[in-house]
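Input: a single structure, listed below in structure tokens.
Missing here is one protein chain; the remaining ones are kept as they sit in the complex.
Chains: A and B, in written order; residue numbering restarts at 1 for each.
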Amino acid sequence: MTPVQTPTAAALPTGDAAGPGPGRGGAAEERSGPGARRRARRENLAGYLFMSPWIAGFALLTAGPMIASLYFAFTDYNLFDAPRWIGLKNFTDMFADPRWRHSVDVTLWYVVVGTPLKLAAALAVALLLNQKRRGQGFYRAAFYAPSLIGASVSIAVVWRAIFSDDAIVDRAQRSLLGMDVGGWIGDPDWIVYSLIALTMWQFGAPMVIFLAGLKQVPRELYEAAEVDGAGPWRRFWNITLPMISPVLFFNVLLETIHSFQIFGSAYILGGQAGGTCGPADATLVYTCYLYVQGFENSRMGFASAMAWMLLLAVGLVTAVLFWSQKRWVHYEEAAR
Amino acid sequence: MRTNGTGTQGSVDRRGLLKLVGGSTAALGLTAAGCGGGSGSDGGTVTIRYAWWGSDDRAKRINQTIELFEKKHPKIKVKTDFQPYLDFWKKFNTQASGGNPPDVFQNAVGFLRKYDAKNVLLDLGGQVEAGNLRMDGFRAGLDTFGEVDGRLLGVPVGSNSMALVIDEKVFGKAGITPRPGWTWEEFHAALAKIRDTQGRAGDSGMYGVMYLYDLHLRQHGKAFFTPKGLGFTEADLTDWWTKALQGVRAGTYSDPKKVSQVKPKAALSAGLSACEFTWDNFTIRYTSEGKSEYGLAPVPTTDGKRTGQYLGSLMLSASKRTKHPEEVARFIDFMVHDPEVATIMGYDRGVPATTAQYEAFKPTDPVNKKIAAYEQQLVDSGVLEQITPHPAGADIAEAAFLRIAEEMALGKSSVAEAVRQFFSESKTALGS
């Protein structure tokens, strides 16, 4: 997948990622008799033929490259000369590189601040829209639209304009808060927030998922709570949140993984030039630095090592989230 | 019967699938065939690939010169391909490493040794001997500009030199007239005066311009690059950047935040400063970007005489892998000698390198006239020095210099940290 932010990835199933469906009985249950065996063989053949594009793609474009990447990570490779084995040097160089540490900081800040804000916005608006009122469908569609265009170069260009000196955000900040930072785009401390704002603007994709989750919460639960005298806040805390926790879990997981991989918006918004991203590298997110090292400085080995660190980080975050799931995600049999 | 039936079905299965897979493969094959670039010959006609960096405007001019070339050499077709500067080198690097560089391409002094070391550049000396490329008639010793260790790796197309581009209106109002040989003290006093009387910073922030620091070092008998690595010490750079930071704080240099924000517009044309150091042939850009009038001023000196300047030049180089060295040589020859090319290109790539082209284009607009006068004055005053091609990795060191200087100016790192960072990154890039 490209790093383009689309809502597509946000539509994973809630609950367990179940194995393949019932299918056609499977070969196992008809294992007796020569006719059955022939049929099993035919099923295998048909299965692998149908699967052949996927298998070729997996071998050629996923598994093979991953093995190659792991090898490159331990080499000095500039595309001109053959890769030269240098052991762990890429990794020690990486940890000693202040720019690498800086790009990690930028990325973590972006993920840690941006993802919760985006999800909070998505949930808040979903709660608002989860009422039977006229225009609901219209609002839902309109709020969703930014998720489709948010990752485009066009919107990054627009964002640069809206957040620059004397444009709307700068003026609002000056007149409402009395703060003059002279536009977020030029300020190394502020530009990352314009990137976060761009992420938040695309709250529509998780919102749609939240809405679908909210629709499945049984009305009777609220009615019973109301009879018990629970206020809106307690109803939200005791009923809504637990009931939609599976949806929340998947939104958190996917948005977090997605955020780690942001590229295009940061690249254009920061006005990528001369191997920098933003003023004083302020939007040098991890993938931008990977791109700079790999494609501008021709350090393919170093960039591969960086990619594996990203994979480890994302893997770790995923594992922690799955582990924490037990504590706060409630799978109600009825909800499915 | 039933077994038979399904059996047939099974084979239909496979055949259909094969057809499907074949269909998609064919679609992909078509794509690849339709897009296969590269050079080739076809019925006596030779196609060469020509790549350069530059702007939309340069592209239009170059397309015209190519039309002209193809008209005069009907057996040679030229396919072009261009990018902005940084993208160009990124793409060039990957194409060259894949063994598929363009046959002929624009080149600069910072990349000669780099790609020579990677065995990418063709020694054009042989083509000169064969009479396909004339190396006579070059101005001001430019004919040897593209030589590395006696091999001709690039042919200059136009000369340029570092200069101080000034906002003439602001300088006039402040009552400052830069004269040849003025000193850094006088320059800084002028910046302060502009800040105090004109309400804007004097200079856009020269601390990150590698080519200017190079001149400053040359005024002290050093240079930014030696053929092997860096030609200055950490103490030199600490001094340069400490003064720079003082200038930023004192407001004689533009607020770096503002400079960063108006990018890719130059701070000078955005009215954030009154002057900036750049290549003289870029002056045109300010006129089209900004609202004021822009002119050229001499580079300040340390001793009242030596500016450290040299004539730089863009070059045309050929790839060692080209299958058509003769056609490529003829192409380069045409581009640097044909008078009509000069009238089309103007000073877009600097003042034409050969006398024939220099004579053919006499600028009529004020900006180009200023450029011509500026370079003529440099040649006449005899301040010009020689430059040796930069070491491999110089481009990466140059980009790091600019970036780290900006970080320091924005207050994101101290001078000491910035200097340390620059030397560490250059060491990696220059491999020394």
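FYI, a residue touches a chain if its C-beta (ideal position, glycine included) is under 8 Å from a C-beta of that chain, and two chains touch if they have at least 3 such contacts.
Following the convention adopted for this analysis, contacts and distances are computed from a predicted model.
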Per UniProt record, name of the chain withheld from view ["Na+:H+ antiporter MrpEFGBBCDD, subunit D1", "Sugar ABC transporter permease", "Nitrile hydratase accessory protein" or "Electron transfer flavoprotein subunit alpha"]: "Sugar ABC transporter permease"
Per the touch definition above, residue among B:95, B:273 or B:301 touching the missing chain: B:95
Of A:158, A:179, A:224 or A:316, the residue in touch with the unshown chain: A:158
Missing-chain contacts mapped onto chain A: 1-4, 6-28, 40, 43-44, 46-48, 50-51, 53-58, 60-62, 64-66, 68-69, 72, 79, 125, 128-129, 131, 133, 135, 139-146, 148-149, 151-155, 157-159, 161-162, 164-168, 171, 201, 204-205, 208-209, 211-213, 216, 247, 257, 260-261, 263-264, 267-268, 287, 290-291, 294-295, 300, 303-304, 307-308, 310-311, 314, 318, 336
Contact set of chain B toward the excluded chain (per top definition): 2, 5-6, 9-10, 12-13, 16-17, 20, 24, 27-28, 31-32, 35-37, 55-56, 59-60, 63, 81-84, 87, 91, 94-95, 97-98, 100, 264-265, 269, 288-289
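Rule of thumb we're sticking to: only the chains that are shown with their structure count from here on.
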Chain centre separation (chain A, chain B; CA means) in Å: 38
Residue numbers on chain B that touch chain A, as the complex places them: 3, 6, 10, 13-14, 17, 21, 24, 86, 90, 93-94, 96-98, 118, 255-264, 396, 399-400, 402-403, 406-407, 410, 412, 421, 425, 428-429
Contact footprint of chain B on chain A as seen in their complex: 35, 38, 42, 45-46, 49-50, 52-53, 78-80, 93, 98-99, 164-165, 182-183, 185-188, 271, 273-276, 278-281, 295-298
